[in-house]
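For this view, one protein chain was removed and the others were kept in their places.
Presenting subunit A:
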Amino acid sequence: MTDTVGIVIVSHSADIAKGTADMVRQMVGTEVKVAFCGGNPDGGLGTSVPLIIDAINDVWSPKGVAVLVDLGGAETNSEMAVEMLEPERRDLVVVCNAPIVEGAVMAATEAAGGSSLAQVKAVAEELSAD
């Protein structure tokens, strides 16, 4: 099996993160690795840097990992998580500026075709273009 870009879904809500991952699974299948996390370190609404780091490492691919986030704190925490990865992995992870559900589905669809990380990011971010 050829490598595909991994997808990470980061929501403030564990339910939204899981639901988004379920939608990706149903629409794109299982050829793309998808990880998700939601909730703060106490399990309440929020995001958690250690959980994001684990999710990125879980779906690690030599082609890189695209992260989809919901609200501001998820983005800030995801960027922090990327910086805390092993140095050789940092440049191969991008946080996409895209709506979480549509972005995750589009990114995973693009990734399934074997596209590069830059292509996956660009397709997800087309959703945010005016």
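Criterion: a residue touches a chain if its C-beta (ideal position, glycine included) is under 8 Å from a C-beta of that chain, and two chains touch if they have at least 3 such contacts; residues count from 1.
Just so it is clear, contacts and distances are computed from a predicted model.
Asker: Looking at UniProt, which of "3-oxoadipate CoA-transferase beta subunit", "Dihydroxyacetone kinase subunit L", "Ferredoxin" or "Catechol 2,3-dioxygenase" names the chain that isn't shown?
Answerer: "Dihydroxyacetone kinase subunit L"
Asker: Could you tell which one of A:G29, A:G72 or A:G113 touches the chain left off the display?
Answerer: Checking each option in A:G29, A:G72 or A:G113, the one touching the absent chain turns out to be A:G72.
Asker: Using the touch rule from the top, list residues of subunit A that touch the missing partner.
Answerer: Here the touching residues of subunit A are 12, 40-42, 44-50, 71-73, 76-77, 79-80, 84.
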